[in-house]
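Scroll down for the structure; my scribbles are underneath it.
Heads up, one of the protein chains got dropped from this complex, but the rest are sitting where they should.
Chain nomenclature is as follows: A, B and C, assigned in order of appearance, with residue numbering initiated at 1 for each chain independently.
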Amino acid sequence: MAEVTLIEGIRQAMDEELARDERVFIVGEDVGPRGGVFRATEGLYEKYGGSRVVDSPLAELSIVGMGIGAALYGLRPICEIQFADFIHPAFNQIVNEAAKMCYRSNGAWTVPMVIRAPYGGGIGGGLYHSQSVEAFFTHVPGLKVVVPSNPRDAKGLLKSAVRDPNPVIYFEPKKGYRLIKGELPEEDDLLVPIGQASISRQGKDLSVFAYGMMHYYTLQAAEIVAEEGIDVEVVDLRTLLPIDEQTILKSVEKTGKALIVYEGNLTGGYGAEISAILAEKAFVSLDAPIRRLAGPDVPAAPFSHPLQDWFMLDVSKIAAGIRSMAEY
Amino acid sequence: MAEVTLIEGIRQAMDEELARDERVFIVGEDVGPRGGVFRATEGLYEKYGGSRVVDSPLAELSIVGMGIGAALYGLRPICEIQFADFIHPAFNQIVNEAAKMCYRSNGAWTVPMVIRAPYGGGIGGGLYHSQSVEAFFTHVPGLKVVVPSNPRDAKGLLKSAVRDPNPVIYFEPKKGYRLIKGELPEEDDLLVPIGQASISRQGKDLSVFAYGMMHYYTLQAAEIVAEEGIDVEVVDLRTLLPIDEQTILKSVEKTGKALIVYEGNLTGGYGAEISAILAEKAFVSLDAPIRRLAGPDVPAAPFSHPLQDWFMLDVSKIAAGIRSMAEY
Amino acid sequence: MEVREKIQTELTHELMLEMYWIMLLSRRIDERAWLLHRQGKFPFHISGIGHEAAQVGAAFALKRGKDWLVPYYRDLAMVLAFGLTPAEFALGLMGKKGEPSSGARQMPSHWGLRRANIISTSSPVGTQTPHAAGIGFAIKYRGDDAIVLTSIGEGSTSQGEWYEGVNWAAIHQLPVIFLVENNEYAISVPRSKQMAVSNVAEKANGLGLPGITVNGLDVIEVYDAVKSAADRARAGGGPTLIEATVLRMTPHSSDDDDRMYRSREEIEEMKQKDPVNAFRDYLIQQNIITEAAQEKFQSRAKEEVNAAIKFAEDTPYPDVEDASYPVYAEDIRHG
Partner (left out) sequence: MEVREKIQTELTHELMLEMYWIMLLSRRIDERAWLLHRQGKFPFHISGIGHEAAQVGAAFALKRGKDWLVPYYRDLAMVLAFGLTPAEFALGLMGKKGEPSSGARQMPSHWGLRRANIISTSSPVGTQTPHAAGIGFAIKYRGDDAIVLTSIGEGSTSQGEWYEGVNWAAIHQLPVIFLVENNEYAISVPRSKQMAVSNVAEKANGLGLPGITVNGLDVIEVYDAVKSAADRARAGGGPTLIEATVLRMTPHSSDDDDRMYRSREEIEEMKQKDPVNAFRDYLIQQNIITEAAQEKFQSRAKEEVNAAIKFAEDTPYPDVEDASYPVYAEDIRHG
C-alpha cells in the first residue's frame, strides 16, 4: 500500500479509466499540455494524446453541452470545470439537459458523463475560487453528486462515476488535494460504490455528518473531543445524491443527536436536507435539536486572510460545535 | 374595493412604478407589443413606449446581465424571464454577479433590480413550462426571493421589490394568474413589505407553511379539514429569503406541529430549510415529526394529464397530508 | 419555385415525389392539429406550416438511418422525413401511451426517436447546439461516416449556447450542419431586435465557418445546399451554417395571438408563397406528377391523417404507475 495524496487518487482514476475504455475522454480548460491548473490531468495528454485529453475553449456551458452530445453518441466524457465557482454558466446544460435526459426521453437516451469540479475555500481564493455549490445540484433529480474525502474514495468513486450510466457531478475538495493523504490499496480495479455513506468513526454520544474537507476536519475534531470523553460517530456522506438515508437514520437512532457540518452557506445548504430527513424520520430517536454548522450567509469566503479565517470552519470550530451539542 | 386577478395585481404594480419613477424600465422577451406571453405587461408598451418596455433578444443571461449594468448606472430594471424554467441560462449572472455585487464591492455598488418569472405546474406545460426553481435561489445570500399568493400581495410585494435596493427574484404562480382573485384596497400606493410572512388562517392544531399556488390550495384544504374538526394555522411565507423566522417559530410554538407544502421537488427543496430551522430552534415545542409535502423527485411535472395530476399537489392531497399529521 | 436547368443528379423524380409526399403529409396533419386544438381535443400545438420545404429539403440531403438529427420544435416535416409516423406524432399531441419521444412526459413536438438517430430535445432554445457539436465530435473521434444536422430558429441564435456550440464545431472542423430556419419572428420579436446583421448567415463570418442563405421555400434549393454541405462535412471539410428563409404562416403556437404584433396583410401575402403549393405546381409543370396523381396524394394524406388521429384517440393514457420512472438509467425497464 502506497500513501498518496487526494489529487493523485483522482489522477490515477482518470489514467486507469482512459486506459480501460477508449470511449472515455477528458475535456476542459488547460487539461492538455498544462495538465490542469491543479495538475489533476498531469501526464495524461502526453500519454493519451490531444484527441482524448482535449483543451476546450474557455466556455463552460459548451464543455458540458458538447459532453452531453458526445455521451448521447456513446462516448464517456469527463468534463473538467476549472473551479466549481465557474460551473454556473453550465447550469442550464446540467439541470435542464443532462439531468432530465433520461426521464424526458422515457429512457431512450441517457447521459453517462462525469463533471469534475474543485470546490471549497481556505486557499486564499476569495469569492470566486472558494465556493461550495453542491446544494444547487442535490436538488436536481437525475443527477448524482459525489464528494470524496480521502484518496481511496477519490479514486474509487471517480472510477465508479466514469462507469455510471448517469450524469455524475464529482466535487473535489481542492484544499485537500495535497493536504489529505492516505493509503491506496493495490487493487487492480478499485471501485467505491456511489450511493453509500460510510461510518468513518464509530461513536455513541452523537452523530456528525460531513463530507469532503469538512469530513477531514471533523475526524480530527472527533479525536480531540474524544480525549474529553465525548464519543462521536462520524459519518462521511460521500454521495450526496442519491442520499443514503438508511445509514444516516441508523446512526441517529443509535446516538440520538445529530450535527451536520458543511462549509457552504448555511441557508438552503445541503445540511438542510439531512436535517429535514432526520426531523421527519428519526424524530422519535432525537434527544436534542438537530444542529448545523456551516459557512455564514455571505457570498463566499473573502480573500483577506483574517476574513477568510472568519468564514471557514476548521477543526476547533467543529470541536466547539460538538462540545456544545454534547452538553445538551 | 375591486376584485381583480393575481396577474392584474402584477400588471398594476408595474404600471404604477413606471409612472412613479422614470428610472424604472421593463425588459424581456415579448414584453412589448405582445404584452408578454401571459399578458402581464399588456398595455404598458403603448403607454410608456419602446424605450421603457423593451423587447430583448431571446437570451436570458443578457436580459439579467444588461439589467445589472443598467442598475449599476442608476436605473431600476424589471427583467422578465418568460418561464422560470428558462432562468437557468442566467444563473451565473444572478448568482455570481447580481447577488454578490454589494458584498464584493464592500457596498460601493448595489444592484436594485427585479427579476420576474412565472413558475409552477398544472398548466399542461410539461417538464419545461412547469418548474419550481426557488430553492436554487434561496441558497444565495444577497438575493431576496418573493412569491405572492394573492392579488393584493402580488401588487404590494412587486411595488416593494421595484423599490428595494437589492436584486429581488419575484416568482409568480402562473397557474393562479387568472384563477386566483381577490380584493385590491383602493390605496394610492399599496406596499407590502418584503421579509414578512403572514398568518393567513389562525389555528391551534398544526401549522402549515406554504407559498404561491400551494398556499392557495392549502387555505382551501384547511377549510375542508376544519369541518372535520381539525383547526389548522396557515402561514403564507410570501418572502422566502430573507426568512421570517420569528413568525415561523411562533406558529409552531403554538401548535406543536409543522407541515411544509411546496410544489417543487422534495429533495433539497425550500421546505428543507424551514424544517431545519424548526428542528433546531423549535425542537422543544415539537409534538410530532416535521413533515414535508412536495413534488416527487422526478425532473418536473410531465405533460400527459394523468401524469401531471400524479405529480401535482392539490387540495385533496394537502387535506390528506393535514389529516395524517393531525392524527399523530 | 424557379425552374432549374440542372439539379443534383441524386434528385430523381421518385425522390422528388417522396419529398412532396412528406411535405404534404406534414402540412395536412399540422392543419388537422390546429383544428382539433380549436375543438378542445388537446391543450397545445406548435406548427411547422411554411417551414416544410426547408425541413424536407434538409432531411432528404442526409443519409437517413446513418446521419444524426438534433431538431427543434417546428421540425414536424423533418422528423416525418426521418421516420416518425403520423400516429406517433398524434400520440404526442394527446399525451398518450407509447409516445416514442418521451412517453408523453414532454409537450408535443419535443422530438426524439432513438431508432432514427433523432436525439431527445427539450424546450429551452439553443441548448441543442452544443449537443450537436458533441455528436460531431464523437463522430470524428470514432472515425464514423456520419454527419449531424441541427436546426434552430433565427431568434434562438441570440443565445450564447448557440454561439458556443457553433464555435466548437468551427474550431474542431466537426461534421455538423447548422440549419437556421429564419421566419423573421421569435414569437412576437422581429429579427431586427435579435441581431444587427441582416442575414443570419453573416454570423458564420464571426465564427470562421462557411455560411450561406438559401430560399427556404424552395425545397430543391435547400436540398442542394444541404447536400453539398453534407458532402463536405463527410469528407472532413468541417461545418456549415445554412440559413433558410421561411415563413411562419401561423401564430407562434396555439397559445399565441399574432394579431397583436403583425398585420393580416402580411399573413395574406404569405399564402401566395406557400412552399407546399409551390412544389406541387413545380412538379405538375415539370410533368413529374399528373393532376390525377396529385389528387391521389391528397386523398392518401387525408386517410393517413385520419388513421393517425384515430389511432391516438383510441390509445389510452400512460399508466400512472410509470410516472416516477426512469429518473436514472438504472430505472429503465428493458425488453
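Rule of thumb we're sticking to: a contact is a pair of C-beta atoms (placed from the backbone, for glycine too) under 8 Å apart; a residue touches a chain by one contact, two chains touch by 3 or more.
Computed from a predicted model, the values in this text were never measured in an experiment.
Shown chains touched by the hidden chain across the complete assembly: A, B, C. The missing chain, though absent from the display, is touched by one residue of B:R34, B:R104 or B:K175; that residue is B:R104.
Of the options C:V197, C:A235 or C:A293, the residue whose C-beta touches the omitted chain is C:V197.
Here the missing chain is touched by one residue of A:D30, A:D231 or A:E280, and it is A:D30.
Across the interface with the omitted chain, chain A contributes residues 29-30, 32-35, 37, 55-59, 61-62, 85-86, 88-89, 124-129, 296-299, 302-307, 309-311. Although one chain is not drawn, its touching partners on chain B can still be listed: residues 25, 51, 56-57, 59, 61-62, 64-75, 77, 92-93, 96-97, 100-110, 112, 141-142, 144, 165-166. Of the residues in chain C, those that touch the hidden partner chain are 158-161, 163-164, 167, 170-171, 192-198, 202-209.
Here is the rule we go by: only the chains that are shown with their structure count from here on.
In terms of the distance between Cα centroids, chain A is separated most widely from C. Compared on C-beta pairs in contact, A-C and B-C come out with A-C as the pair having more. Every chain gets a centre from its CA atoms, and the centre nearest the mean of all protein CA atoms is that of B.
Averaging C-alpha coordinates per chain places the centre of chain A 31 Å away from that of chain B. Touching of two or more other chains is recorded for residues 102, 105-106, 110, 122, 124, 160-161, 327 of chain C. Chain contacts: chain A has residues 61, 92, 96, 100, 103-104, 141-142 touching two or more partner chains.
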